[in-house]
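The excerpt is restricted to a subset of chains, each kept in its original location.
Chain nomenclature is as follows: A and B, assigned in order of appearance, with residue numbering initiated at 1 for each chain independently.
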Amino acid sequence: MTMLAEHESLGPPVELEVFSGPLDLLLHLIRKNEVSIYDIPIVSICDQYHEHLREMQELDLDIAGDFLWMASWLLHLKSKMLLPQSVKGEEDPREELVERLLAYRRVKQLASYLHDSDIVRRCVWPAEVTSAVEQPTEVELDWEDVDLRLLAQTYLDVMQRFEASHPPPLEVLPLRYKVEEKMKEVYHRVRTDGLVPLLRHLNSRSDPEEVVAVIVAALELVRLRGVFAEQREAFTEIYLRPGDRELSARELLHRGASDSG
Amino acid sequence: MDRETLTAGVEAILLTAGGPVTVSALVEAIDDSDADPGTIEDVLASVATSWDRPDSGLRLEHVAGGWRCITPAELDGLLRSYHGIVARQRLSQAALEVLAIVAHRQPVTLPEINFIRGTNSASVVRTLLERKLLRLAGRKKVVGKPFLYRTSKEFLVHFGLDRPEDLPDPEEMVKDETSSGVLSE
């Protein structure tokens, strides 16, 4: 939040002007002290500037870095001004600051003109008659008003609309368990044990990916009639037992190959 | 309020209303002891008369919802001509979208533009070619060999760019910053 907005929302607890920047504050101090912009008493102005920053800090106003940067510049100038004349050299150390202040003061002048103009011009309303002739069906833009920003915004809007109508496909990660391996495993276990409790077997696996691979493998074995599945009642154990066909090594591979392809 | 100010006020309201204005809304807005409904009706009648001249481009029309400003029907041809000229300086939303797609993804084909926009953009592309904002840049080496489109020199000039690569990253361009508090009451 800017200082301005914060100041307004809290209501000014004490009389403290809000400045639009460090140069603004500096101009204010010069005016308040009734000194010449060309001959700024740096020591005194520097102290007042720091005093003002301290007040701002007390009010918990967020002090922008620009104010601090100016504070250190003023301190630097102050130290130079305190040196004896002979050490200072020929150039007035304040020269650059004066130039910046003069340039900024011109901006403030023009801004103040625009401020008055803004108030007056807001009293002027566009007079318009909607003609029966031209009722544009869609909003058209003046080519003159189309800038890089509008172009960028339009592009983002188009791409967002595109993405909304084309949701990305679900990402299928390569399974860490191969269905064909599980088919071999389950098939041989059923052949060896004669009867395999599928749910108990699944519950003993902690990795959901392995559970999925086993279920797919079991279904595929049932389809190939290599195993039969039996369940007496709903929600009870599913038993796998040998089916009526003996599966070749190739058949056990087949499903896995097409699945991963 | 004197009669002259009253007349000017009624005219100004009619001309900024953007639709029919009722006598009661006028009475309420003017809120003046001199502005009773009878007087307002009177003023409206005099406005209607003063506009109804051969050298005036304005008419006052009484419609169901109240009083409304219109232009005389005999000037429709002229207005159509003016708005046609202005339209040439304008860009439709569709055209801006195609321009944005080509600018950021060039070179690009019509099927690609259509796919992204989800609608056929052939006529829009043609208009942009005619306006010299797009240019042909060869054919893509895929089935059907569709034309490739790029933005033109004029496009760059309009946006003050030297080369197409100078087009800023759109995300960066539009990125939101902290509220600035430029506006105050």
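Rule of thumb we're sticking to: a residue touches a chain if its C-beta (ideal position, glycine included) is under 8 Å from a C-beta of that chain, and two chains touch if they have at least 3 such contacts.
Every value quoted in this text rests on a predicted model; they were computed, and no experiment measured them.
Visitor: Only one copy of each distinct protein chain appears here; write out the full complex's composition as a formula using the labels shown.
Guide: A x1, B x2
By our rule, only the chains that are shown with their structure count from here on.
Visitor: Quick one: which bits of chain B touch chain A in the complex? Just the residue numbers, please.
Guide: Residues of chain B touching chain A: 12, 15-16, 18-19, 58, 69-71, 73, 76, 79-80, 83, 87, 89-94, 96-97, 99-101, 103-104, 116-118, 158-159, 161, 167-168, 170-171, 173-174, 178-181, 184.
Visitor: Mind pulling up the chain A residues that touch chain B in the complex?
Guide: 1-2, 4-5, 8, 125-134, 138-144, 146-159, 161-162, 165
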